[in-house]
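Structure record follows, encoded as structure tokens.
With one protein chain removed, the remaining protein chains of the complex are shown where they sit.
For chain A:
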Amino acid sequence: MQSRALRPVLATYTALFLLFLYGPMIVLAILSFQGPEGGPQFPIQEWSVYWYKHLLGFAGTSRVSQLPVGDSLLRSIALAFMTTVVSTVLGVMSAEAFRTRFKGSGPAFYLIILGMMVPGVLVGLGMALLSNTLGLSRAWWSTSFVLHVVYTYPFAFLVMLAIFNRFDRSVEEASLSLGVSPAQTFRRVTFPIIFPGVLSAMLFSFTLSYDEFARTLFTAGRALTLPLAIYGTFSVEIHPNIFAFGVLTTLFSFTLLVVYGLLMKRFTARAARFHGQEES
């Protein structure tokens, strides 16, 4: 009865919400097609893909130096990949451990979760001081990597915990009672069933690590990751090439999401059918 009056209000609210959510991205995308003489603001001087060419080094000589992102992009992808693998493995293993109550499981749970709660700047600073004290050099693949794992592992852990929460243990028991070892049972029964969760855990770990800033800032040493490199260019002068890069990296993220979505679709269709088994 209220819905008639409420509907336009909710529609406006949703529209505004979406506008603010995607507004910055849309502005960024539009400005990336600025002409060679244009700056990082409106109006658009002329529509062109000049800055994309510039970014990839096909623009010839230019008044603006090329965006120094090539190496840092590779670093960030490598770091995100390493983090994803380690965090997901740790997350799956510890969530598996938490399926049964063990002594100290309460404190252990909060210690894991702490990794995503503590302010990144502080942990980053702490890590920098620690490595200084110990005389260790800082690098994206060592000190930053550790902090990235500490940060993303709780997310992977929580995702897997939720997955195991709904997991029907009798399927594993059925396997064991057929004479299959626990290790084989995990590999051939448990893992295929929890795989959608593993995929989500991986996505979380990857995206969180890929654009992590605060923790990396103090711990990456000389070789910068992508977010640091981009931030570095802001301190000189901003040109539309950075928007072009923003668009490309967003497209990269979308590709990841699409792959994730497709894989999920395949597996959740199966999970839905599986659910029917228990209810009927």
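Quick note on the criterion: contacts are C-beta pairs under 8 Å (C-beta built on N, C-alpha and C of every residue); 3 or more make two chains touch, one makes a residue touch a chain; residues count from 1.
Here, contacts and distances are computed from a predicted model.
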{"item": "Options \"MbtH family NRPS accessory protein\", \"Glutaredoxin\", \"NADH-quinone oxidoreductase subunit K\" or \"ABC transporter ATP-binding protein\": UniProt name of the undisplayed chain", "value": "\"ABC transporter ATP-binding protein\""}
{"item": "Contact partner of the left-out chain, one of A:Thr12, A:Gln184 or A:Thr255", "value": "A:Gln184"}
{"item": "Among A:Val49, A:Leu74, A:Met93 or A:Ala174, the residue in touch with the chain that has been omitted", "value": "A:Ala174"}
{"item": "Identified contact with the non-displayed chain, of A:Ile44, A:Ile193 or A:Leu263", "value": "A:Ile193"}
{"item": "Residue ranges of chain A at the interface with the undisplayed chain", "value": "168, 170-171, 173-182, 184-185, 188-189, 192-193, 270-271, 273-274, 276-278, 280"}
